[in-house]
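Dumping the structure here so I can ask a few things about it.
This part shows chain A:
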Amino acid sequence: MRLAVDIATLFLLVVGCFFVFLGSFALVKLSSFFHRIHGPTKASTLGVGCILAASVLHRAIHGTGLHPRELLITVFLFLTAPVAAHLMSRAALSLMDRRPEAPCSGTEPEGHIRDDADERAEQQARERAEGRDDG
Partner candidate 1 sequence: MLLLLLALPFVAALAIAMARGASRRTVAWLAAAAPVLGLGMLGWLTPAVMAGSELREIVSWLPQGGLALGLHLDGLAWMFAGLVLGIGALIVLYAHYYLAEEDSARRFFGCLMLFMGAMLGVVLAHNLLVLVVFWELTSISSFLLIGFWTGRQDARQGARMALTITGMGGLALLGGVLLIGRVVGSYELDAVLAGGDAIRASALYPAILGLVLAGVFTKSAQFPLHFWLPQAMAAPTPVSAYLHSATMVKAGVFLLARLHPALAGTDLFFYVVTTVGAVTLLIGAWYAIFQHDLKGLLAYSTISHLGLITLLFGLSTPMAVVAGVFHILNHATFKASLFMAAGIIDHECGTRDLRRLGNLRKYMPYTAALAIVASLAMAGIPLLNGFLSKEMFFAEALEAGEQSAFRVAISIAALLYGVFGVAYSLRFVHDAFLGRGPRALPVEPHEPPVWMQVPVAILVALCLAVGILPGLVIEPVLKTAVAGTLGEAAPEFSLAVWHGWNLPLVMSIAGVLGGLLFYFALRRLFALHDAMLRTWGRHLYHVNVEKLFNAAWAFTARVAAGGIRRSLFWMIVVVLVVGSAPFIGQEASLLGDLPAPQPMPALGWVLWAVLVASTLATVAWHGKRLTALIVIGATGLMVSVAFAMLSAPDLALTQLLVEMVTIALMMMALNYLPKQSKQARTPFRRWRDALISIVAGVGVAGLAYAMLVRTPDGAVSAEMLARSLPEAYGANVVNVILVDFRGFDTFGEITVFAVAALVVHAMLRFARMRPDEVMPGPPVQLPIPADLTQLLFPLALTVSIYLFLRGHNAPGGGFIAGLAIAVPVLIKYVLQGARAVEATFGFDYVRGISIGLLLAAAGGLGSLLFGLPFLTSGHVDLHLPVIGSLPLASALVFDTGVYVVVFAGALLILSTMGTVRRRTLAAEEAA
Partner candidate 2 sequence: MQHLVLAPIVLPLVTGAILLMLERRHDVRVLRSGAWIGLALLLAAAVALVARADGGGIEAYLLGDWPSRLGIALMLDRLSALMVLTTTLLAIPALLYACAGWDRRALHFHALFQIQLAGLNGAFLTGDIFNLFVFFEVMLIASYGLLLSGARGERIAAGMHYVVFNIAASTLFLIALGLLYGMLGSLNMAELAVRVAAVAPEDVALVRVTLGLLLVVFCAKAALLPMYLWLPETYARAPAAVAALFVIMTKVGLYALLRTGSLWFGDMAGPFEGFARGPLLVLGMATMLLGSLGVVGALRLRIAAAYLVLMSAGTLFVAFALAQPGTIAAGLYYLPQSCFAAAALFLVAHIVQRQRGRAGDRVLPTGLALPLQTGLLFMVTALALVGLPPLSGFIGKFLMLAAVPAGDIGWVYFSVLASSLLALVGLSRSGSRLFWRTVEDQRDTDSVDGQPRVTRMEFAATALLLALVVAMSVFPAPVLRYTTATAEQLLAPADYVREVRATTPQVRAP
């Protein structure tokens, strides 16, 4: 029994780590925001959930007993992650030059989100307009 639980724990740990890492990896690897956001918001959440489950199991065997309250952490995480993801997408949408217009128009190509380069260009333009910079 202990062995089975330990093996389950190890499995959950490995899977959890994998997904947490995967989420971050997607963040780095993928080329645009709307691609990247899929990684961390879901994979990482799941990964953390696995690790928490592993923790519950581990504690039940090696620690002070069964502490299901750690699962509450997962509950909160699953409750809040969509809010965060939704808001970040809204934010990205609001910075997009070509936003998916009205409903029912089907797919749209992805637009460009205002980034550092745009801001640099804007600032340079502003400085040129002001003529000089003082500070």
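A quick word on the picks: all candidates are chains of the complex that A comes from, given by their letters.
Heads up, the rule we're going with is that a contact is a pair of C-beta atoms (placed from the backbone, for glycine too) under 8 Å apart; a residue touches a chain by one contact, two chains touch by 3 or more; residues count from 1.
As the structure is a prediction and not an experimental result, all values here were calculated from the model.
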(request) Tell me which of 1 or 2 touches chain A in this complex. (result) 1
(request) Please name which positions on chain A make contact with candidate 1 in the complex. (result) 76, 79-80, 82-83, 86-87, 90, 116, 119, 123, 133-135
